[in-house]
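Every protein chain except one is present and positioned as in the full complex.
Note that the chains take the letters A, B and C in the order they are written out, and that residue 1 is the start of every chain.
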Amino acid sequence: MIDNAVLDVLSRQAIELPSWAFGNSGTRFKVFATAGTPRTVQEKLTDAAKVNELTGLAPSVALHIPWDTVDDYATLKQHAADLGVALGTINSNTFQDDLYKFGSLTHVDVSVRQKAIDHHYECIEIMHQTGSQDLKIWLADGTNYPGQGDIRGRQDRLADSLRQIYDRLGDDQRLVLEYKFFEPAFYHTDVPDWGTSYAQVTALGERALVCLDTGHHAPGTNIEFIVAQLLRLGKLGSFDFNSRFYADDDLIVGAADPFQLFRILYEVVRGGALEPDSGVAFMLDQCHNVEDKVPGQIRSVLNVQEMTARALLVDASALTSAQEAGDVLGANAIVMDAFYTDVRGDLADWRESRGLPRDPVRAYAESGYQGKIEKERVGGQQAGWGA
Amino acid sequence: MIDNAVLDVLSRQAIELPSWAFGNSGTRFKVFATAGTPRTVQEKLTDAAKVNELTGLAPSVALHIPWDTVDDYATLKQHAADLGVALGTINSNTFQDDLYKFGSLTHVDVSVRQKAIDHHYECIEIMHQTGSQDLKIWLADGTNYPGQGDIRGRQDRLADSLRQIYDRLGDDQRLVLEYKFFEPAFYHTDVPDWGTSYAQVTALGERALVCLDTGHHAPGTNIEFIVAQLLRLGKLGSFDFNSRFYADDDLIVGAADPFQLFRILYEVVRGGALEPDSGVAFMLDQCHNVEDKVPGQIRSVLNVQEMTARALLVDASALTSAQEAGDVLGANAIVMDAFYTDVRGDLADWRESRGLPRDPVRAYAESGYQGKIEKERVGGQQAGWGA
Amino acid sequence: MIDNAVLDVLSRQAIELPSWAFGNSGTRFKVFATAGTPRTVQEKLTDAAKVNELTGLAPSVALHIPWDTVDDYATLKQHAADLGVALGTINSNTFQDDLYKFGSLTHVDVSVRQKAIDHHYECIEIMHQTGSQDLKIWLADGTNYPGQGDIRGRQDRLADSLRQIYDRLGDDQRLVLEYKFFEPAFYHTDVPDWGTSYAQVTALGERALVCLDTGHHAPGTNIEFIVAQLLRLGKLGSFDFNSRFYADDDLIVGAADPFQLFRILYEVVRGGALEPDSGVAFMLDQCHNVEDKVPGQIRSVLNVQEMTARALLVDASALTSAQEAGDVLGANAIVMDAFYTDVRGDLADWRESRGLPRDPVRAYAESGYQGKIEKERVGGQQAGWGA
Partner (left out) sequence: MIDNAVLDVLSRQAIELPSWAFGNSGTRFKVFATAGTPRTVQEKLTDAAKVNELTGLAPSVALHIPWDTVDDYATLKQHAADLGVALGTINSNTFQDDLYKFGSLTHVDVSVRQKAIDHHYECIEIMHQTGSQDLKIWLADGTNYPGQGDIRGRQDRLADSLRQIYDRLGDDQRLVLEYKFFEPAFYHTDVPDWGTSYAQVTALGERALVCLDTGHHAPGTNIEFIVAQLLRLGKLGSFDFNSRFYADDDLIVGAADPFQLFRILYEVVRGGALEPDSGVAFMLDQCHNVEDKVPGQIRSVLNVQEMTARALLVDASALTSAQEAGDVLGANAIVMDAFYTDVRGDLADWRESRGLPRDPVRAYAESGYQGKIEKERVGGQQAGWGA
């Protein structure tokens, strides 16, 4: 069922892996450690390279500063290249320092803001060394109680801080601003919705764009609408894929609502974001609290690939005809037909034809890799969020 | 506790009433009729004038076209003036014609779109006759099933339709575009959030602004944040006040969450929207399914007034100090202190001093007005939504 | 992939159709009429029989009193039998009489309660004539404003009213009490959740059971958990299938979240509710506001059938092993593998082998039935909710 045109698109699909997906993570109640968890960024890269080796889908790895700080990024870049992957997006972190208890880029105190801005300058400097294109800013800033902060003033200060960071970017670098509906702040979040991110990045300039994290919306939000809208406005910079039932946003992409993922990817296709020059970056942003991490990442990129294949199967011209005819059931059936088509066999064939394992999850299980890292990675401090 | 500075602000507060609040309304399950319900727009104006007479808060009335269509708007304007009120915002309606089953300004068929655009031209024409400033567009457009419509194409067509309408506005007229999270469309809504409304009106020009309806957000949305943001961006055109527990947006403003109303009005104050030249219009958009309509409106404008008074009591400089000191509990206490202050006695005194009834609700009950309209308004067709 | 054991289960699957699905419906904003809509309950039965003829899945039709009131139910029963269907559940209606503005079975006025109880007596009488097993009570009772009613007192009165109705049931009759999170009441609903329905029916006796409507839950609710729990407690009487994105509960079952429907049906299988003697009744409760009604019902029962087939494909013993081994990814993969399997071809083959059309939707389109009813059903009053 999958024809060459679909395979052509799939062949250029690339999904960036987050280095932190290989570390331990959990909830405020408990972080469960897993055997084999990397102790260093180098070990994270090794795991990520394994995912790419088995899937052909994950040629780059996002870093999180300071979790992945090293002395020499040139060496790290070479190390990654040796493993067959590239270093990707640089993620800043202004939420784990005591200084940022009441905010970072929005803080009322100019010296704290400057500290947070300086951290982003450092990230930009790292980007120059790693050759990264995107600086991704997810801001934990917000307040827990009405009155705790001045919502309006914080927004103005955010604009000013972002301006300073943006102006420091190199010509080939971009700033992507992520929004999040809630957490870790409980009353108000300084960048809670796509509208805020859009308004802020529009004020900055062309190389400032919105990052859409699929887990960061209010219940009932039509996320594919936002995808369509941001593509229409030319302001969708990147995706953070994951999924969520109610409130945590770290489940495997597609796990909670595969049909939603399909609809999102359909709008991605519809809006041209899979075209080579779209400028839209695709990335996972999720963790694995109770499941194994490497196969969790393998499953994640496969989910995106399989759902992309389904989205590409939508018969666009038949759909347009049905829509124009007001044929509600007919139009819906065209979309559902693509969603319900089982593409897994075809993708396995295609994978095999490219020298990849038919079933990457099984190949991982049979590779002995998990046993190897569990045996080798003993002692030291397992990577985690450092919270 | 309420000082003259507060009273000065309150003295210029004006809340527009929606003509449809005086008609019957209900749910898809049942519309209960009420004795005394107006049969004509003139009777609606009479009721609205009663609200203004007893509260001094509601000097204008919004019309809904075609529900309030008359042959001669100049006469209607004079009729309103004779009753002591003005005609206000004109609300268009493109959701009750069979033609609009699959959309209006977004419809795939150019002739349907033109019909919807023409309706807005008609509204603009009425505005010239009534002297109305604002054309308010709430769009019921959307789809019920994935695939039913092309989300992206509909957005582009919306932009085009709005452009044509905007270009027809007179120099003193404004277009305010309302957003709504859901309903009556169940899968996707063409203007679902403030970001979409903001992006669309920003593309139009200075006299296109966002209308924020307090009942039109996803669960958990921080509405006062949006108020602050839109004021910051200079794009808040008007408020539609009402309240909602879960899904209907027609309860009396402040009924479901008075503290939320307080926080919204605090940001209104904070953002200067009560200043004479703010350009922000305040209006109710609610109905009364099971309660009496005229006293329902009286209670509504009083709720806004009382909550505005509380918001004005916030000690801004003490709050700033507490915020700057990182005193979370102190800052919150300053806000809560204002919210918990009972301003009703002071407002009654002030009302009395201005020749208004101390207790407008009681004054209405004692006025005999309700009995009078119930007796007089017999026969004919009671006003409603015409659904 | 589908083996005979699965087909055996599928062969006894029966999904009751709601008569009102063939009438017009809509929102509080607009009800769009459709050509060919039945004017009488007999015409509704004719449409329902067509659905059954093409799918073999819908051998009975639920009636709604008074929407489907006739003088002679014996004749109606025979009429249905002649069409090849049976009359099923009787649904009461205490929400469209002016009397019930402030409640029915919970009303503070004993005479109103008696009227509502009498209506249920009438329904029971009809059940005797139609041979229906279930009396389904969905109560629209509730309040819009805090204080409007006494929540506690209403619950006590509900218990008393239900007791009187229950005591009137024949030995082979059952009472199923539906719960609904909200609407048409906006502040509180008298039977808002499964806990309330469970507590009320448990107090009544063995033949009182809970009705679970898939669209009647708060956002984020794990519905399959409730299915599992009610089956465990022996109190799941029936399903009302439909789907919902945010707030209306009348979309085609499976349309909004097919994976959720799969998970629900998996717990149905797991809990033995597809066994011949399970006592669980399956029914649609949905309407078709913008799509064609007969094919809408065809699509709905097919969705349930297809998803049941997928649920039956779950490898239960492999799943248990993975669960017991704490293999999170493995267990999840077993479930997802069943969900992602395309069963449509196998089901078409099986349908054909039973003398049914391979593709019932296409068969309907090619049958000329729609054109016929559009031509014949002219004049008269199209059926609807009568709101």
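The rule we apply is simple: a residue touches a chain if its C-beta (ideal position, glycine included) is under 8 Å from a C-beta of that chain, and two chains touch if they have at least 3 such contacts.
Just so it is clear, the structure is predicted and the values come from calculations on it, not from any experiment.
Interface note for the absent chain: among C:Asp3, C:Glu125 or C:Asp150, the touching residue is C:Asp150.
Considering the whole complex, the residue from B:Val70, B:Ala318 or B:Ala333 that touches the absent chain is B:Ala333. Within subunit C, the residues in touch with the undisplayed chain are 101-102, 108-109, 144-152, 155-156, 181-182, 187-189, 192-196, 198-199, 217-222, 224-226, 228-229, 231-233, 259, 263, 267, 270-271, 319-320, 322-324, 326, 328-329, 331-336. Contacts to the hidden chain, counted on subunit A, fall at residues 25-33, 95-96, 98, 101-102, 140, 144-146, 148, 181-184, 186-187, 219, 244-248, 251-252, 255-256, 289-291, 385, 387. The omitted chain makes contact with subunit B at the following residues, 219-220, 222, 245-246, 255, 257-260, 290-292, 295-296, 299, 306, 328-329, 332-333, 336, 339-342, 344, 361.
The definition used in the following text is that only the chains that are shown with their structure count from here on.
Centroids of subunit A and subunit C (each the mean of its C-alpha atoms) stand 40 Å apart. Between the CA-based centres of subunit B and subunit C the separation comes to 38 Å, rounded to the whole angstrom.
Multi-chain contact residues, meaning those touching two or more other chains, occur in subunit B at positions 101-102, 144-146, 148, 181-182, 187, 219.
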